[in-house]
Structures are given as C-alpha cells and as structure tokens.
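A single protein chain has been removed from this complex, and every other one stays in its place.
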Amino acid sequence: MQSGRLEAFTDGVVAIIITIMVLELKVPHDGSLAALSDTMPILLAYAMSFINVGLYWNNHHHLMHATDRIDGKVLWANLFLLFWLSLVPFVIRWLDESGFAAMATAAYGVVLGMAAIGYELTERAIIACNGRDGALARAVGSDLKGKASLALYLIAVPAAFFARPVAIALYVAVVLLWLIPDRRIERALES
Amino acid sequence: MQSGRLEAFTDGVVAIIITIMVLELKVPHDGSLAALSDTMPILLAYAMSFINVGLYWNNHHHLMHATDRIDGKVLWANLFLLFWLSLVPFVIRWLDESGFAAMATAAYGVVLGMAAIGYELTERAIIACNGRDGALARAVGSDLKGKASLALYLIAVPAAFFARPVAIALYVAVVLLWLIPDRRIERALES
Amino acid sequence: MQSGRLEAFTDGVVAIIITIMVLELKVPHDGSLAALSDTMPILLAYAMSFINVGLYWNNHHHLMHATDRIDGKVLWANLFLLFWLSLVPFVIRWLDESGFAAMATAAYGVVLGMAAIGYELTERAIIACNGRDGALARAVGSDLKGKASLALYLIAVPAAFFARPVAIALYVAVVLLWLIPDRRIERALES
Partner (left out) sequence: MQSGRLEAFTDGVVAIIITIMVLELKVPHDGSLAALSDTMPILLAYAMSFINVGLYWNNHHHLMHATDRIDGKVLWANLFLLFWLSLVPFVIRWLDESGFAAMATAAYGVVLGMAAIGYELTERAIIACNGRDGALARAVGSDLKGKASLALYLIAVPAAFFARPVAIALYVAVVLLWLIPDRRIERALES
C-alpha cells in the first residue's frame, strides 16, 4: 500500500474537521458589545483548536514525508488518530453549550490526549514498518515533545475539576510547546 | 475513463461522511457524570460507524488498486454505495433523537446492508469491465465475508423489533468479522 | 492555467454538496412506521438530488477530460455552476420544512435550471478557449439534452404553483433523460 492515498484521505478529514468546528459555535445572541464579549471565550477555544489541528496536520505531513511504505497497522493507527481529532468539534460544542463546565473542560484534554496517543501509535507503526534504522526512527529520536504533551494533558484533565484556569493554561502550554521553533525547546527539555 | 478521479471523489465523500457524523450528535445536556453516561451509547454507535466507514474506505482502496479501467456501470454502482453510506449520519442522528428506537435500530441495518450490496455491485461491475480472468476476479474469490455480512444484516433488521440487543450484537459481529485479520476468519468460514 | 486544479476543486465542492444534503433532513420524529412514511417524500427528494448532482459530476468529468486549457472565463462559469449546485441543499431543507410548498417546489426547478445554464456556460467557455474545431465542440454537437432539460425546467417552475405533481414529474423526467443511456434518447430527440 502506498502512503499517497492515506495522506490525501487524512488531509481531507483534517480539512473538514478544521472547518466544521465553526458550525458548532453559537453566534452572539444580539448585536451588542456585551453579546460579542460573551462569545469571546468560545472563539478563543476555537482559535486554539484550529492551531492544534493545524499542528497535527503539519506534523503528519512530515511523518508521511519520511516514509513511503505503510501497512494495515499504520492505517488503523491513523484512523484512531482521526477518530479523536473528529471529536474536537464535538467537545468545542459541549464547551460552548455548557459554558465551559468542568466535565467539558476535562473532556477537551481527554480528546486531545487520545489524539496525541494516536499520533504516537501512527509514528511507531510507521517505524515498525520501515525498520528501526530508518531515517524516521532517527528523526523522531526520543520524541520529548510528544511525551511532554501527554504528561501535561494527564495533569490538566484532573485539574479541570479543581482549578479550571490551570487546566486551560496547560492546554495553552501544549500549543506553545509545539508552536515555538524546535531547537530551543528541545535543548531546554533535554537539559 | 480512469479510476483516479473516481477514487479521489470517493475519498472526498467518505472523508466528509466520516467527519460530519459527529455534527449529528447531541452533546451532554450538562456537565454532570450522569449526562456524560447518557451520551455514551450514541458515542459508541458513532465509534462503530466510524470503523464501519473506515473499513469501506480501506476495502474500496484495495478494489480500486486492482483495476485501472472503469466504465459507466462502475461509476453508478459506486454512487449507489456512496448514497447508502451518506445515510449513515442520518441514521446516527435518528438513533440519537429517538433513544435507539426499534425502527431506527433496524434502519441502521438496512442502510449498512444496502451499502454492502452497493459494494458488491461495484465489485462485480469492475470485474465485468476487466474480465473474469483478471487479478481482481481471482483476488475476490467467493467473497465469503461480504456474503456473511449481508446474511447477518438480514437477521439483524427483523431482530431489531423483537430483541434489540441481538441486532446490536450482530452489527458489532460484522465489524469484528472485517477487523480481525483475514486468514484465520476466511479459513474458519471456508471450513 | 491548468484544468487539473479546477477539476480537483470542483470534485471537492461536489463531494461536499452531495454529502451535506443529508444534514438538512429532519429525522422521523419518533420510531413509528407513520413517522417513517412521513419522511419518505423528503428522502426521495434527497435521492433524486443525489442522482442529479452525481450526473453533473459525471458530465463535468467528461467535459474536463476533453480539454487541458482553461482561462478566467471557464473558471468563473464553473464557479457560477457550483454556486447554484450549492443551493440544492438549501432548497432540499426548504422543501422539508415547508412540506413541499409550491414556492419551494418552484425554487427547486429554478436552482437546477440555473445550474443547467451554468453547465452550458462552462461548456461554451471551454469551447471558446479551445477553438470551435476542437474535439469538444464536435463531441458536444447541438447539445439536445441540455436544451431539453432547460425547456422542462421552464415548464416545471410555473407548473409548481398550479399542478405540483406535474412539476415533480418533470423533475423526474429530466433525471431519466440523463440516466438512460445516450444513443437511444438522442436518436429520439433528433427525429
């Protein structure tokens, strides 16, 4: 099996996920400034999720670029990743309708954490399929960012029930971890 | 006509179907654990449908790979398949809104059964177009899995009215039939 | 400009239109047979629209295949066609919510008639761009089917206000006109 069609299919699903999130948002209930500022938290959650899904797309692109052989395990690990990403619009809507309830805030971390695990599984399946000595195995290295993200989600999910701002700060931290150019972060994490 | 564009179009439609199913789900009505557990059945139905559509995508990929000649019959058989797959999000929503009513549970089987027939028709149209001696004809063989799936749906649809759990168990059985790696199942079915 | 990207973009838009129509349908309000039969007319309208959009996709495919040069006029004629096709889900929803009101039934004909004009414009723009002596100009010929479709829509739109079944029968007639294999119909129309 070739990686081309998997890549195209993933692109299609990600393009849809990133776009339909906006369908889930309630518009301001009238034309006042107060109504607009009520909508701000969910718009910011949307912007953050847009960046998160964009990061997955970007990383997925690099992952697929480093391989051209895939097998059934890669395909199902990839579908597992897409499944959790597809729940992002669902959680966004829940956050919106419940006014950022603790349970919905925790669910955001669970969904993104499971997506991170899905990404990890896809990466490992590709390495297993191409051999431990391949370019990808070397490029991925110890994958500190991935492990740090998972750890942050693991802290954020229970934090959502006791200290919501902490959970939200941790979600933002994961985004920044990936957005800030690689070398400095990796050196910081490795030291 | 070339199979490339049909493949790309099918990928696009399947990517959309698999993603918009989530738009149909009602979010938990509040942030309590009870509300989340009320949502669980439909989330599981979503997950199962995600796997089902993923299986069709995967199988369709293999089907298209074995041919490069298609004709008008292949195209319309394929559209017939896509039509029934496009009703999956509709049935998911019906299941959700009716609280898994018997009629909606039966409709799930009808829609997936018709999709299975659509897949069968596409397969036959491709074989007819490439000749009975082609690689695809040999690869498909007697297509025991396809026939077993159809038989299970035929039992599940009436069962939905008398014994809903049986119908649901049969739907899960079809998914497992396809998910479990090929050789063992096929040997079991053939013996 | 190359036709490849226009073709891919059109495929994407058509794949989305054909799939989101189902999002517009109201599910049966309960699990009874009566509720299901109330839903039947709109499901049939959905099926007919699915075939209609599928026909456009199929014909568009042939159109693009006969050319590789396109210009700005082709692009905008094509966007005009996509605009009207994108209103099909809107009209389907209107038909559903108004219970097939005369105005909505007429609107269905207006939208599909304008799409037919858009297709005609795209065809002419491609011929103008490739020269009257090109393969496409000969293949299209006098385009009797296109003209007959437009004439049927012109009769169906006013008929929707006085005799709705006649309008609906004419919509079905246009679909059959395109579905039935070419040669016989064209001979019938030419004689």
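Chains: A, B and C, in written order; residue numbering restarts at 1 for each.
As a working rule, a residue touches a chain if its C-beta (ideal position, glycine included) is under 8 Å from a C-beta of that chain, and two chains touch if they have at least 3 such contacts.
For clarity, every value in this text was computed on a predicted model and none was experimentally measured.
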Missing chain -> touching shown chains A, C
Of C:13, C:42 or C:64, the one touching the omitted chain in the full complex: C:13
For chain A, enumerate the residues touching the unshown chain of the complex. 7-8, 11-12, 14-16, 18-23, 25, 27-28, 30-33, 35-36, 47, 50-51, 54, 57-58, 61, 65, 181
Please output the residues of chain C touching the missing chain, sorted low to high. 1, 5, 8-9, 12-13, 16-17, 20, 23-24, 72, 75-76, 79, 82-83, 86-87, 89-90, 93-94, 97-98, 101-104, 107
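Here is the rule we use: only the chains that are shown with their structure count from here on.
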Category of the chain touch graph - line, ring, star, complete, other: line
Identifier of the chain whose CA centre is least distant from the whole-structure CA centre: B
With chain centres taken as the means of their Cα atoms, state the distance from chain A to chain B in Å. 27
Separation of the C-alpha centres, chain A versus chain C, in whole Å, is 39
